[in-house]
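Left out: one protein chain. Kept in place: all the others.
Presenting subunit A:
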Amino acid sequence: MAKQFYGVELSSPLMLGTAQYPSPEILSEAVTAAQPGVVTVSLRRESAGERAGQAFWSLIRKLGVPVLPNTAGCHTVKEAVTTAHMAREVFGTDWIKLEVIGELDTLQPDVFGLVEAARILSEDGFKVFPYTTEDLVVAEKLLGAGCEVLMPWGAPIGSGKGLNNLFGLRAMRAHFADVPLVVDAGIGVPSHAAQALELGYDAVLINTAVAKAGDPALMAQAFKFAVKAGVLAREADPMEERDMAVPSTPLIGKAMLA
């Protein structure tokens, strides 16, 4: 049975970002094709004249998909906590994808600030989805801080490199068997998403892989099928890997022709 995220069962294990699409129309087409369980959104400065944010919000409302606001671009605990409060008011949800970025080349999370911000926000009633690494010690501290979901990276944000540390992700899945886990960041193609779900991850969060595809709506559809395949494969209990060949065609009854 699918795990719940803070008591909510998502309609799909696909979480889709809304940034970097060529146009609002293509974003709409991609969301419609992907049928994601949530879409991620953010906050930026609003100009009173342009009101770009108001137009974006009405587009998201029309799509009818639950939103997961993020604190993207925040580098300090204070920035992230303040952004989370602003997001809660603007989007009307206490869900927050918590990012506290620590390093610019890899956009690796500052896990020390992340744990501190997660504690502050959890105590204030937020339901925190922390963008973290596959480090088990950090994960344990995030759970201790009140998080009920963990979102380890597959690879650096926007890199499209897939699941960079399979051993680490497997270990995390095995160690936190009952915790909803989401691979966030680094997924480049649908097979990466299927692989995460085959490993037993409960969801994947994708943005650039769809938005920067030549045909975002078609790629969104490919991801929809990939996550479905991954879930079915996990339920079907994949075979064990072996180092040596084992014939699949029975040898009994084979004609002696030599």
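As a working rule, contacts are C-beta pairs under 8 Å (C-beta built on N, C-alpha and C of every residue); 3 or more make two chains touch, one makes a residue touch a chain; residues count from 1.
Heads up, the rule we're going with is that contacts and distances are computed from a predicted model.
Going by UniProt, what is the name of the one chain that was not included in the view, given "Peptide/nickel transport system substrate-binding protein", "Outer membrane cobalamin receptor protein", "Thiamine biosynthesis protein" or "Cytochrome d ubiquinol oxidase subunit II"?
"Thiamine biosynthesis protein"
Touch as defined at the start, partner being the missing chain; which of A:Ile60, A:Leu121, A:Ala155 or A:Ala217 qualifies?
Hidden-chain contact among the options goes to A:Ile60.
Pick from A:Met86, A:Ala171 or A:Leu232: which residue touches the chain that isn't shown?
Only one listed residue reaches the unshown chain, and that is A:Met86.
Which listed residue, A:Ala19, A:Leu136 or A:Val179, touches the chain dropped from view?
A:Ala19
Can you name the residues of subunit A that touch the chain not displayed here?
17-21, 27, 40-49, 51-54, 56-57, 60, 69-70, 72, 78, 82, 85-87, 89-91, 157, 205, 207-208
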